[in-house]
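Heads up, one of the protein chains got dropped from this complex, but the rest are sitting where they should.
Up next is subunit A:
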Amino acid sequence: GGSGLLGAATEDGAQPAPERVLFPPTFSVSEIKNKQRRHFMFLRWKQQQRKEKLAAKKKRRKEREALGDKAPPKAVPKTIENQRVYDETTVDPNDEEVAFDEATDEFAPYFNRQTVPKILITTSDRPRGRTVRFCEQLATVIPNSHVYYRRGLALKRIIPQCIARDFTDLIVINEDRKIPNGLVLSHLPDGPTAHFRMSSVRLRKEIKRKGKEPTEHVPEIILNNFTTRLGHSIGRMLASLFPHDPQFIGRQVATFHNQRDYIFFRFHRYIFKSEKKVGIQELGPRFTLKLRSLQKGTFDSKFGEYEWIHKRREMDTSRRKFHL
């Protein structure tokens, strides 16, 4: 570097005020071999950049104020949700075809209040402590659900028994290395089966709060952001786990929020402090799901008819394309 730079850099620790430094035109900070000096010059350069940026911002703001009403509208930053590739299966709320489909699909009896959900929760073979506790907590969250241990029974044989005993849904929590990592949700009398990958499971004691247990009241449900056809059917499937009439006295709400193909489940208790403010307190376990496949019939890995499978090569190519 030049002698001027040397002079500045040899003051260890004492950084001179970053005035406008004129670098020779062919100079770049990365060419200095000495790490200490290079670091120092880099910091100075960074500070300068920041100053320039701040100055530019101020200038822009002044211009904006000067223009007043005639100022161009503020630029909206691009987010992934903004830039999402348009999915042609997005459901239009007024779409008749979709409404007709939904009136006649497998969840119609639930939505017409003909059936009351009854859920069977089970695990894969030999569940370990965390999975067992998670199942119990899930059973308290979902009303009218029962946990049964799977002692080496084949699913194909369990399913007819469940149907005989009037269960409407079957949840199997798959476990790997002592943590639950998969969820198979099967609507029983011949309904669709969804296979999810489950991640970031937090049990009740790991959630930072000092609340109490969820009560027996039927919670409300919030389903957010299920826009496409596929998302819609998954949303209905998840909603059909809970009884149709929530008890508002209980003030509990279960949320399934879909964001970029990840479904976040949360369970809260809410309180309205005023008509504009609500306080929520998280109870209950939380987990996130990612849909792997959706099958038309009940669980059958070999001969089932898949309605949707996540194919990594085809579907993961674009960062802005989501399917749910």
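The rule is simple: a contact is a pair of C-beta atoms (placed from the backbone, for glycine too) under 8 Å apart; a residue touches a chain by one contact, two chains touch by 3 or more; residues count from 1.
Criterion: contacts and distances are computed from a predicted model.
Colleague: Absent chain per UniProt: "MAK16 protein", "Large ribosomal subunit protein mL37", "Histidine-containing phosphotransfer protein" or "Erythropoietin receptor"?
Modeller: When "MAK16 protein", "Large ribosomal subunit protein mL37", "Histidine-containing phosphotransfer protein" or "Erythropoietin receptor" are compared with UniProt, the left-out chain turns out to be "MAK16 protein".
Colleague: Which of A:Gln48, A:Asn144 or A:Gln281 sits in contact with the chain that's absent?
Modeller: The single option touching the absent chain is A:Gln281.
Colleague: In the full complex, which of A:Asn144, A:Ser199, A:Thr215 or A:Thr228 touches the chain missing from this view?
Modeller: For the chain that is not drawn, the touching residue is A:Ser199.
Colleague: Please pick, from A:Arg202, A:Lys290 or A:His323, the residue that touches the omitted chain in the full complex.
Modeller: Counting the whole complex, the residue in contact with the absent chain is A:Lys290.
Colleague: Could I get the residues of subunit A that touch the absent chain, sorted low to high?
Modeller: 79-81, 152, 154, 199-200, 209-211, 220, 222, 224, 248-249, 253, 255, 257, 259-262, 264, 266, 268-281, 288, 290, 312
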